[in-house]
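Right after this comes chain A.
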Amino acid sequence: MSPITMVRQFGEVLLAITLAPLFVGWTAQCRAWLQSRTAPPLAQPYRMLRKLFHKDVALAAGATPLFRMTPYILFGSMVLAAAIIPSIATDLPFARVADAIALIGLFATARVFQSLAAMDIGTAFGTMGARREMMVGFLAEPALLMVLFNAFLLSGSTALPSVVDAYSAGPLSINPSLTFAGVAFVMVLLAENARIPIDNPSTHLELTMIHEAMLLEYSARHLALIEWASSLKLFNYACIGFALFLPWGIATHGADGGWALLLAAGALIGKLIVFGAALALVESLSAKLRIFRAPEYLATAFLLAVLGLLVHLLLGS
Partner candidate 1 sequence: MEILIVLGLPLLGALLLALFGARRFAAELNAGMSFATLVAAAFLVLRVLRHGSLLALHEQFFVDSFNVFLVALTAFVGFTTALFSRPYMRIEEQRGRLSPQRLRLYHSMYQLFMAAMFLALLTNNMGLLWVAMEAATLSTVLLVSLYRTRASLEAAWKYFILCGVGIAQALFGTILLYFAAERVLGREGMTALLWTHLNAVKGQLEPRVLGLAFVFLLVGYGTKVGLAPLHNWLPDAHAEGPTPVSAVLSGLLLNVALYAVIRCKVLVEGSIGSYLPGRMLMTFGLLSAVVGAFFLWRQRDIKRLFAYSSIEHMGIITFAFGIGGPIANFAALLHMTVHSLTKSSIFFTAGHASQTAHTQQMDGIRGLAGISPTIGWGLMLGSLAILGMPPFGVFASEFLILTTAMREHPWTTPFLLVALGVAFAAIFRKVQPMVFGESDAPPLPHSPALVPVFIHLAMVLTLGIYMPFALAEWFRAAARLIG
Partner candidate 2 sequence: MPHSPHWIVPSLNLLASLLLLISFAMLSRRRTQRLITLFAWQGAILFTSTCLVAYSSGHKELYYSAALTLMLKVIALPWILHRLIRRLGAQWDSELLVNIPTTMLVGLVLVIFAFGLAQPISLMATTITRNTIGIALAVIFLAFLMMITRRKAITQVIGFLAMENGLFFAATSATYGMPMVIELGIALDLLVGFFILGIFFFQIREQFDSLDLRHLEALKEE
Partner candidate 3 sequence: MSHPGWVSRGVVLLQRHDLHWVLLLVLGWLFLGAIGLLRPHSLRFVARGLFPAGAVLGLGVALLGAVALLAGQAPQAMVLPLGLPNLPFHLRLDALSGFFLLLMGVAGAGISIFAAGYFRSGEGTAPGLLGLHYHIFLASMALVVLADDAYFFMVAWELMALSSYFLVVSQHRLPEIRRAGFLYLLMAHLGALCLLLCFGVLQGGKWQFTFDAMRGAPLAPLWATVAFLLALLGFGAKAGLVPLHGWLPEAHPAAPSPVSAMMSGLMLKTAVYGMLRITFDLLHIQFWQWGVLVLVLGLFSALYGAIFAGVKTDMKRLLAYSSIENIGIIFTGIGLAILFAACHLPLFAALALSAALLHALNHAFFKSLLFLATGNVLHATKRRSLGALGGLAHTMPWVATLALVGTLAIAGLPPLNGFVSEWLLLQAFLFTPRIPHPFINMLVPLGAAVLALTVALAAYVMVKFYGIIFLGQPREPALAEAHDANWLERIGLTWLALGCIAIGVLPQIALRATGAVTGLLLGQTVNLSSRIWWIAPIGAKQASYSGLLLLAGIICVVGITFVAVRILAHGRFRRTVPWDCGYPWQTSRMQDTAEGFGQPIRHIFGSAFDMERELPSPSDSAPRYRIHVEDRLWRMAYVPIARAVQRLSDSIGVLQGGRLAIYLLYSFLTLLGLLAGVL
């Protein structure tokens, strides 16, 4: 592989790592504005991370090595995912390592490790959080798979770069099946990233929290890594969404010189800004669901994805 591809690869990863907290910050800011609060500065997540990194870890007595490894594994898998997802370019040497399905697998691995770590200390909340997290997971995955099915039917591939290439090769058109799939994907994204209406990242109300409940025992650098990883996760999901539904601007195979990359980066940032705002809007408009309503919510997502599938098969495009 040529140096330029390597540069592209690493550049993308670095871009992801740096942009992810910023994106979270941006979303928080939009939310604050929408709820007419004074917004925290855009770089707030970075400050948070810096503070956490310099604290001492308070490690619970019964913690096993698994507990201490988990933050690194989470961060690692999210970075890896960022390296696979074509956020600015499709010709990535590492993208062949895993197609979209394997990507879901990667996320699942992260989830399982996080849940195990949460059970490790043996507090009531940790286990409860783990349980709920896994529940959301097994409900979300079928829907996500159906979404990918749609993409596959259009592009004949589950490898995200090929999907993007296939789209950008064809004429620019909104496919009816994709609209259904898109809505489904957004719903899954909200659920998977612990956003309203399934979970609320900014609350510590014990009985309703999922994600935060698993982090109760973490502190300092471990917590920092986890937070960073979860922001990366959100970022990755956003990028998957862009690749599947709004692939325009991504530097495709062949047409990926320096300018194309700059253009792609710009496009990406633009999409992120819009998406962040939209996300904030959705979160502010919708109320959090009771945990037992989550199945219905995700079932709806699943249904939409399947509808997209059937629409495609019926219209037979």
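Following the convention adopted for this analysis, a residue touches a chain if its C-beta (ideal position, glycine included) is under 8 Å from a C-beta of that chain, and two chains touch if they have at least 3 such contacts; residues count from 1.
Criterion applied: all candidates are chains of the complex that A comes from, given by their letters.
Predicted model, so just to flag it, every value in this text is computed and none were measured.
Candidate 3 is the one that touches chain A in this complex, out of the options 1, 2 or 3. Residues of chain A touching candidate 3 in their complex: 53-54, 56-62, 64, 66, 72-73, 75-77, 79-80, 83, 94, 96-99, 101-102, 105-106, 108-109, 111-112, 115-116, 119-125, 127-128, 130-132, 134-135, 137-146, 149, 152-153, 156-159, 162, 206, 216-217, 220-221, 225, 292, 295, 302, 306, 309-310, 313.
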